[in-house]
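Below: one structure in structure tokens.
What follows is part of the complex, with its chains left where they were.
Going by the order they are written in, the chains are A and B; count residues from 1 in each one.
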Amino acid sequence: MRHRRGTDEFTRVLAFSDALFGIAMTLLVVGIGVPRLDDAGDPGELLSALWDLEPEITSFVISFAVIGRYWHAHHTFFALLDGVDGRLMTTNLVYLAFVAFLPFPTALLGEYFSNPVSVAVYAPVVAAISGLEVVMFVQAARGRLLRRAVPRGVFRWGMTASLLPVALFLASVPVAFLNTRLAVVVWLAVIPAELLLNRRRPAGADAYFSSV
Amino acid sequence: MRHRRGTDEFTRVLAFSDALFGIAMTLLVVGIGVPRLDDAGDPGELLSALWDLEPEITSFVISFAVIGRYWHAHHTFFALLDGVDGRLMTTNLVYLAFVAFLPFPTALLGEYFSNPVSVAVYAPVVAAISGLEVVMFVQAARGRLLRRAVPRGVFRWGMTASLLPVALFLASVPVAFLNTRLAVVVWLAVIPAELLLNRRRPAGADAYFSSV
């Protein structure tokens, strides 16, 4: 069944997704426990105890930024839609499952940054979320759920731009077993790669994809 | 009192349900704790520690899939409604209580899969949620809250199709005390049973029940 923009059923998909995003982002703070001190009034002791919490705080900041960025992309994508169907709603649920799961691999990465297994768990989850964005876009285009049909050239360019982070994040897994810092360099390579791709951006792509 | 579709009061029932669904699904990740390692940099040790988390991760995946499936059914059901009344809102609250409770029996099942008592707790909760879906449908039909009256033949067929999982999940409880794997076979029997029923699906049922 198809639910057009303007019905409560369309809005519900957004409201449900937003509740899930909001909770995933807020739950992150629960992981940061208040330290126990021997001398409650000693500034030096509290400062060093807070210093020990640095991985948890870094993990909160990264998770919030990553999930926030996906919320922004989700917002941009659904703004293109004229409606949803059962298939897209199911893919959205699978997408949200990975979003809800993300706090775990992020915490893992925060705790064991130098361990390649952390990267081997984290990077595929991020790749899956980006990949499911692509799946939803294809389903929307095929199911004629987009507000306007996408020109063929724009579609092909958009697919390349969207699959690039998927490919780089998957490629970072074997790299991590050589050196975890090098894996992060592969992640950051998304930025110059997207900038290069942006130069070949076809006219009319702006209405569908936000620029980097 | 009756609140028609289009009022803030109708939308609120959906928004409140969605908040509850979203939280129940996101809270599941809290149960997966980051493991403590002796040697933070040892890939083998982290891999085997993650392996020990397999029941928690399986439990997250199953819970997310089960609650996600109910959210989808809830979305389909409320799309049929022209309004809500106090009685339906109360039943919806009882239904949501079981949804909010579901993470506990799922965690139990994840931890003690081979213990028949886990099945004896999990299966009735799932049966109750499916049963309350039936109750809400009957209340909506009787209270003339559906957008269109349901033909008698469609109604009878729909009741059979909806009560089938309730019956099979309840029947799985004594089976579990013989063999817990056999109980899961009974659960999976829902799929061929629904496919058989679908062959006898009366014309016009598509507008009320999504196909399996």
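To be clear about the criterion, a residue touches a chain if its C-beta (ideal position, glycine included) is under 8 Å from a C-beta of that chain, and two chains touch if they have at least 3 such contacts.
As the structure is a prediction and not an experimental result, all values here were calculated from the model.
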Identical protein chains in the complete assembly, only 2 of which are shown: 4
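Everything below uses one rule, namely that only the chains that are shown with their structure count from here on.
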Rotation in the CA alignment of chain A with chain B, degrees, nearest 5: 90
Centre distance in Å when chain A and chain B are each reduced to the mean of their C-alpha atoms: 27
Contact footprint of chain A on chain B as seen in their complex: 5, 10-11, 14-15, 18-19, 21-23, 25-30, 32, 34, 37, 40-43, 46-47, 50, 60-61, 64-65, 68, 71-72, 75-76, 78-79, 210
Partner chain B, residues of chain A touching it in the complex: 1, 3, 8-9, 11-13, 15-17, 19-20, 22-24, 27, 30, 86, 89-90, 93, 96-97, 100-101, 103-104, 107-108, 111-112, 114-118, 121, 177
